[in-house]
Each structure stands twice: as structure tokens, then as C-alpha cells.
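Missing here: one protein chain of the complex. Every other protein chain is in place.
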Amino acid sequence: MELIGVILGLVVKSVIFVIGMFLLAAYLTLVERKFAGHIQQRPGPLHVGFHGLLQPIADALKVITKEDLVPDFVDKLLFYMASLLAFVPAIMILAVIPFGEKITLFGYELKPYITDLNVGLILALALGSISIYGVIFAGWASNSKYPMIGGLRKAAVLIGYEVALGFALVGPIMMAGSFSLREIVEAQQGFFGAFIWYQPIAFIVFLFAILAETGRTPFDVQEAEAELVSGYNTEYSGMKFGLFPLAEWYIATFVLSAIAVILFFGGWNGPHIFGPFSSYIWFLLKLGIVFMFLLWVHWTLPRYRVDQITELAWKVMLPLTFINIFLTAFIVVIKG
Amino acid sequence: MVKVRYVERPTLSTVEKIFFIDFVYGLKTTIRNFFRKTITTIYPKEKLVPPKRFRGTHAHRAKDGNEPPSFVVLAKFMEIHDYESRCVACYMCQQACPMPTLFKIEAEQLPNGKKRVTTFDMNLLNCLYCGLCVDACPVDCIIMTDEFENAGERRNQCVIHKDDMTERGISFDRRRGNEPDRIWIDDKAREKLWGQIEWT
Amino acid sequence: MPWIKEEKLETLKRLFPNIKIECNEKISSIEVEKGQILEILEFLKTSEDFGFQMFIDFTCVDYPLHKPRFQGVYILYSPEFKERIVVKTWATDDTLPSLIHLWKGAKWAEREAYDMFGVTFEGHDNLVRMFMWEGYKYFPLRKDFPKEGIADTYLPSLNEPENSIPSHDYNPYHTQLPTIEDLENTEKKRFEKKQAQIVLNWGPLHPGTHGTIWFLFDMEGEVIKHCDIILGQLHRGIEKLSEDLTYTQIIPYTDRMDYISAICSNVAYVNAVEKLLDIEVPEKAKWIRTMMCELQRINSHLLWLGTFALDLGALTIFLYTFREREKLMDIIEGIAGIRLNSSFMRIGGVRYDLPEGALDVIKHFTKDFPSKIKEYETILTKNRIWQRRNIGVGVIKEEDVYQYGLTGSVARGSGVPYDIRMLQPTDAYDKVDFEIPLGTVGDSYDRYLVRMEEMKQSLEIVKQCVKQLEKIKDDKYLATDNPYVLPTLQETFISIEAMVKDFNLRIYGEQTPEGEIYLSGENPRGELGFFIVSKGEGKPYRLRIRSGAFYNLQVFPELIEGRTIADAVVLLGSLDPVVGETDR
Partner (left out) sequence: MDLSVIAFWSFSTLAVLSAIGVVFFKNIIYSVLSLISTLIMVSGLFFTLGAELVGALQILIYAVAIVVFYVLVISTVPEYKGKAIDPKYMLLSLPVGFLLFLELAYVSVYGAWASNTGIFKPEVLNEIGNVKAVSTILFTKFLFPFEVASLILLVAMIGAIILGRKEQVMDEEEVK
């Protein structure tokens, strides 16, 4: 019985997380479109609902009911699997991300995370990087030249930035002394406890890596529409297509911004001015700011060439992270 | 006088490189635009009034008492009632048109010796909207109106005929006949993009 | 720009006694024998006294009754003496020697002549069709090919139901269209065999090609080893069509060549016809033309900037430039009546006078615009990504400019001061002050900087025009006194003479004197030249359009070899072709 209870609890929690994430991702599209619109002095979605508030739902309906074209000569199995392969790992990262402190409501203890592993950060990274197989296989399975180039570009970019990202995280981990995301947050107390003050280099590298990993400008080479039509998802349509941007642009960006908040901005730490939900509100507030910053960058900058991106990763970002690790280690050792 | 000058190629200094000054300026510009007012005309709800010179769907002016002197001369040979198209079947519009086949003009000789226009069809699918027919009309009959929403699902829906052209002409003159030859009507919708213009 | 002087041609005649000289104020041409053509052209190119280094244009003219039938016409320019010359020769046996060893730019022009006239070129390395597809039987610009084509392909409309009555001019038969096999053959003919891993079809419909250009990239990984361009997807045969239209009726067609800068094309064409007819344009019309041209130039450059930035991933700039473009479009719409294909010019002036309030609006725009240019520049010019993407991409050397006949901002980006507004000022360009920006390196970044500077200079010209136009408010805008100029509507309404003149000109066209003219205008995309052969009729006997974009695009395959597909986007964007003009 106990076993069933545990399983049931986990399933319910996961379902809540997944559905919540779906809705959230859908509304993140609205956020992005409104933000992009206003940056370009236009109002963005306007007609569906009040100021386009129902637009994501209309979009979801449209994408789901669209004709699902599968071209001839594609590798059918991989073609279907690729979009799932991109989407599922991205959403699995949620399993290890804590969104706030434990709270007790009506006698029940609510944990705002699915599991708290002591290697949570590494797992998050590992799952995040698995989703690139979706992109690569989508490119390969489409049996077409543009998706192929797009997939290979993504792979080349990711190999570079995965390494830089991993090394950038070492600084905060060394300062916190743990891989557990919860413990990292607990290590940053107070306004000046946030690791951003001590790890600016790591933070910049991390920002670049998020942009590269989620395929946003200046690193959106895998779907550079002027060069590759739409890159790796050129041959996709319907919901199979919809899952790619949902996974890459919204869920992955959201989750990686959450990790950025946890690692550099003190997670849910903040003055308890919002009552029992204070920690959640702080966390989401910080997350929103980071997410908006990424959008802001996306809608401002032009795009690098793919060889320049890898060059940047290996020649600038990686050495910077090494310097950062060295300096951090030095200071940690001196301070004890 | 014309002068020749070499442009200078700006480069980034080291300080600008390290502190991402170029990105910061760019980001500053975009966020400043974020807080500006939007300029979009929300099309089906708001519509800009096209300028009076706008070259939209063709129309025929009707015989309404404001005809030019040339019409008075030519109308002697024509059987035209009041509030009917002024067309005198001179075929000048067809002559002036770079794509003459889009016109189909037919006239018949009445027993009283006068001419009467029976057909005046224009296939707007072939139209260049260049306005040469308007320039060619000696009796101020064919004009171009401010109507532009004239999409159709079938080819023959894009053919306009004499009667609906006359109707359109009357309505255009009623709406905008007295308007001065101005660059555009100053309205709220245009202010969104333009701001306040100082008119002299 | 002045044509070569007769005295100078006399010295040439002493060296080559067989040439025939024809000199007047409209054109200076020499006619040479086919056997001597290569020798003379090489002499003209290399000799220090002549220095005709730059290739402007080559075309053919068909005289069905003459033997030999085709006349080849070469137009050259001397950067040193700032002169032009026209060299003509007759193509005996329908062949001419190829010039590709003298000027690389002759390659496409000769292919076009082959495509349109069936003249073959000895020594040409790849003489295939330029605009039409392989397997097309006819040579459309020959005089015996009917204007409307040979309607032999049944192609009914898809949205026309079987039993419905179609419109009066509906015809389900069309001229021949290429089939898929034809297109495949065309593609195969371009690449005899592929040299690298994959052949990428970049286009005909691709977001990066700015229209319907079909690029073939032979690629090794992402590096392009070999490139060819298939043009003709937008080929409408404007040159052929205009042989059957009066001079006024051609004006709307010139709109549709470079549809982004319709007014500039109008002005270039109208100027050529006016010079042919010796019409003096009223002062006010000249200023209006200049002002509208420059507004259109800003408009065109804004579209270029927007799409260029869009190609490089900066989508926001695209919408910022369209914001300003919308204002310019509003101005053009208010003055000319239509936003894009405005057909505002008329032979002898402009179509309408400026409406009330036009100058106020333009003044408002000129006040506002510099801050917006600054906005684009802060986002782009010093941006490190922008610089890394642009610097060193597609470096065009000065020699290449002459070889390929590159004009416009592309030539100026490479430091060649070739600007028709300066060399051969038409309209009011000789009365305004402006600067011509030149690049130093000749890469994509220089072309970007040059175009940005040109926008500012155009704005200066507009300001001067507005100032001038405020002074001459009551001047005439159309030289209706001239017998070749159509009367205005108001004149037709009240005077019977004007009506008769109108009827005559509409029906018979402007009876031009026999002769030839080549006159060009500075289009935003390069030199847009009109070479008109008149036989004293109301229609041009031959109207050759020298399109800047056509020649500018020709340098693309050479520059892109060894670079990646990401650079192809940058290079194409910085060359800025408009397919309506390359294909005509």
C-alpha cells in the first residue's frame, strides 16, 4: 500500500508539474510575442481575448488541428521520435528544480519540487543536453539538406557550449560546496550573498551558454531562417513542429533561467514581505527578470556565424571559465 | 557642389569590448522603443483614409451637372440620361492603356442617330493601376477612387461593369468630391505613426 | 556624363581606318568590322589615351531586313577621362567573338544576348540560356517573335469552375511554360558534374534570396566550392513589351522593374526619352523629381537595411526601418497616388503638382529621420557581431568593379567614385550640394557604411529641394507647350487643341526623331541605363535596359567560392539585387 501511495504521490505531482509547464510554456509564447511586439513598437497579439490573452490557446488548437504532413523518404520512426526526444528531456529537468521553500498548508507539507538529489545540478545539465539529440535526429531523419545542416550546426554549437557551461558552474558549486540546488540556494544568504557578486565571469559565460543552448539569437544558427529556411525543423508540421520551439525556446529557456536564478541570484531568498508565498514570488520574480533579459537580447542582436560561435566557445568562453575556477579555488582555499 | 569623401570604419576599443558597451547601447535603444507608443494601425478596426489622389478601383463619374466643357460638346452625339455614366465611348482609355485587352467597351447606334454605351467592362486582374486611362479621359468620366478592398474568389468577380462603376463614382464624389487636393486627411489613425505635423 | 569627343575619335580612326564614326550630343559611337572588334576593344581598354576600362553594357539589336541581321552594341566607360563610348559591330553568321577575357562582366550580357537573339559567341566558356530554360525553342527578342508569345500551352485557371462564364479577356491558352523536366535540364546544364559533396538548391523561393533567384551551391560541408545562379523566374520581357507600346505607356512598366525604387526608374527612363525628344522640363518638375528620387532612395535603402539586418538575425531593425519606410510610403502615396508602383513621372514633367501640405509632411520627416538613423547605427554599426559578420566578407577590388561593370553603392563601397548624379547630372542634381561616400576596403561592411551615409546625404538633398520648392510654388509642373508632351486633364477639358493633341499622342505615340540614345540614372541599386533605338515611330524600335542589379549580382559566384552559406546571405544582402530589375 505504501508503495502505491508513493507512486501515486509522485505521479500526481509530476502530472501537475507537466501540465503546469505546458500552460506556462504556452503563456511564455504570449509573453515573448508581446515583448517582441512592444520592442518593435507594435502591440503583438491583440484580437483573441483581452489583449490577446487567449492567443496561446488559439495557437495550441491551431497547431494540434493542423494537417500533419510527413514527407516521403523520411525515416518515419526517427522523424516522429525526434520531436519527443527534444521535448521530453527538457521537461524532465523540472524533476530536480526546486521552485521555493517547503511550506505547510492545511497540515500538509508541500514540497515545491519532485525530488531533491544531491547531484541535482549535474542531472539537470545531463538532461538538458540530451534534448539536443532531438535536434540532431530531426535533421537526420528529415532526409533533406537544410535540416541536416541545421542539425549538424546545433551539434557543433552544443559541444562547445556544453563544456563552457559545465565549467562555468564549477565556480558557484565550489563556493556552495554542493551539487544540490537547494543547498546552493541556502548558501547564498542576504543581498550580497548572491553569487553574482563573486562570480561575474561565470555568470556571463552562463548567459552566453543559455542563449546557445536554447538557440536564441545571437546563436540561433540551427534555424537561421535567412540561410536554412527553418533549419532542422523545416520538414515538420503540426504538433510535431510545435514541440520544438516549445521545448527549445520556452521550456529550456525557462528551466535554464531557473538554474541561473538558483546559482547566481540566491534563488528564492528574499525579504519575507509576501507572507507564506514569499519564496515562490521572489523566485518567479527573479526568474521572470532573467527570462525577459534573454528575450531582450534575442530581439536586439544579430546572429553569429557558426564557426565564430564555436571559436568563441573554445577560445574565449572556455579559458574564461578556467580562469574563474582558478580564482575561485584560490579564494576558497585562502578563506578556508 | 558634389564632394567625394571616404567613410571611416569605426572599431571597438578594448574597454568597449570587455564591458560589452556595444551590446549595452543596442539593448538601451531597443528598451527605449519598448516604452514608446505602438504605431500599428489595427487594420480591420481602424482604417486610414487614403489620400484623394489614391489610385484604387476605377469608377465612372455620372452626368450630374458638373461636367467639363468638353463633355458638353461631345454629349450632343450621345444619349446619356442624368445620373448615368458620362462615358462617350471615345475609347481613349483603351488607347492609353498599356494592357488594352482589359477593356471591353461597346456602344450602339440608336434610331435617333445618337450613340449609347452598352458595355464598359474592365478586368482588374490585368490592370496596372497606372492611371493612364484617367489621364486620357477627355470628359472626366473614368476616375480612380479610394476603394481598395476588392478581392474576389473568381476571375469574373474582378471584372467591373459600367453600372457599378457609376455607382461607385457617385458615392466617391459624394464622400470626397469637395475635399481639397491635400496630401492626406489628417486623422487620428495617422497620428499614431506620424505624431503631430505642423501644417502651414 | 559627356560622350567621347569627336576629335579623340579621329585619332582613333587614324589607327584603325576602317571604323565609322557617328557623333552627336546624344551619343558617340563607332562602328567597327567584326574581325577587328576584339583588337579595337582591347586597344580602347588598355591604351592610356582612351582608358575605357569599365564595362557598362552589351546588347544586340535585331534588323531583320539587314544582312547580317544582328548588331552588337558595346557601351564602355573610361574612369580616367570620365567619358563613354558606344562600339557597334555587325554579327556576321549570327556569331560574335566573346569578350569574357577582356571583361568578366561580359559573360552574362553575352548569355542574355544568346538567350534573347540566338547570337552565339565564340570563345564563351558556358554559353547557356540566361533567363529562359534549356529546351526553349524561341529567341524572344527577335522581331519575328510575336509580342504576346505563341499561345500553345493549355493551362486553365484553377479557381474557374467548368461552367461559369469567364471574364471577357480570359484565355486558357498560354505561352510555353517550363516543365519540371525542363527545370531539371536547366539545372544539369549549369553544373556539368558536381565537384563537392552536395548540391544545395538555394532558392528559387527562399527567405534569404530576396526574391526568386535560384542559386546552386556545390558544397563541401558548409563551404561553397562552386556556385551558379539561375535567373529568369521573374522574367517578364519588359524590353520586348515596350517595343509595342508608346513611350508614355512604358512608364508603368519601369515601375515594375525595380519595384522598390519605382520613382528612380521612372526618372531615369523619362530623362532618356526627354533627351531623345529634346524636351526642356520645367524647373519645378526638376526639383520635384529630385526630391522624390531621393525620398525613394532613402526608402529603398531602408528596405535594404531592414532585410539585410533580418538576414543577419536582427529582426527588430527590420521593423524599425519599416516604421520609417511607412512614413515615406505615406508621402509617396499622398503625392503620387500609389505606394509602390507610383508611375508619377510623365514625359515633360511630373503627373501632378505637389498637393497641399506635402512639403510640411516632408519637412516633418526630415526633422525626425536623423534620430532614427542614429538608432539603427547604435544597434548595428559598432556591434561586434555585426562587424564580425561583415568585415572581410566579399571584398571587391577596384579592378573587379571595372571588370564586372559594378555600379551604385557596390562600386562606391570599393572606393570607385562612380555616381551618375555626379558624372552626368540630370534634373536638379547639378544645383544641390551633397557628398558621395566611398569605402576603403570594399567588403560588406564598407557597403553597409556607404549606404548608411547615402541615406543621410539623400536627406540633405531633400531638405534643399524642399527649400527650393517653397520658393517656386506657382511654376508649371509639365511642359505642355511642347508638342510631344501630353496635356493635363484641365487643358483637355477646356481646349479642343489640347484634346486633339491628346488624342494624337495617345494613338500614335510620341513621334521621336530617328536616332539612338543611352542615358542612365543613379538607381539605388546601381546604374539604370536606357539604350533606345528609335526609327522615327511612336514606339521604340529597341529599348535596352541596363540594369545595375544584373551586373552587380554577377560578381556573386566569384566572391562566394570558398566561403560558407552564412556568408552567402551577407554577401547577397550587401549586393542588394532586386529580381524585378535583374530579370526585367
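Residue numbering begins at 1 within each chain, and the chains themselves are lettered A, B and C in the order written.
Everything that follows uses one rule, which is that a residue touches a chain if its C-beta (ideal position, glycine included) is under 8 Å from a C-beta of that chain, and two chains touch if they have at least 3 such contacts.
Keep in mind it's a predicted model, so treat the numbers as computed, not measured.
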Omitted chain - touching chains that are shown: A
Residue of A:21, A:132, A:168 or A:294 touching the missing chain in the full complex: A:132
Residue among A:31, A:155, A:196 or A:292 touching the omitted chain: A:155
Residue touching the undisplayed chain, where the options are A:48, A:119, A:170 or A:204: A:119
Of A:3, A:273 or A:334, the residue in touch with the unshown chain: A:3
In chain A, positions touching the absent partner: 3, 6-7, 75, 77-78, 117-119, 122-123, 125-127, 129-130, 132-133, 136-137, 139-140, 148, 151-152, 155-156, 158-159, 162, 166, 178-179
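Note that only the chains that are shown with their structure count from here on.
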Chain whose average C-alpha position is farthest from chain B's own: A
Result of counting contacting C-beta pairs for B-C and A-C, higher pair: B-C
Rounded Å distance, chain A centre to chain B centre (Cα mean): 50
Chain A and chain C: spacing of chain centres that average the CA atoms, whole Å: 49
Distance between the centres, which are taken as Cα means, of chain C and chain B, whole angstrom: 26
For chain B, residues that touch 2 or more chains besides their own: 23, 26, 29-30, 33, 39
Sites on chain C at which at least two other chains make contact: 316, 320, 323, 379-380, 383
Of all residues in chain A, those that touch chain B in their complex: 35, 37-43, 46, 296-297, 299-301
Touching residues on chain A, where the partner in the complex is chain C: 36, 39-42, 145-146, 149, 153, 217-218, 220-221, 224-229, 299-308
Complex interface listing, chain C residues touching chain A: 198, 200, 206-208, 222, 309-316, 319-320, 323, 379-380, 383, 385-386, 388-389, 564-569
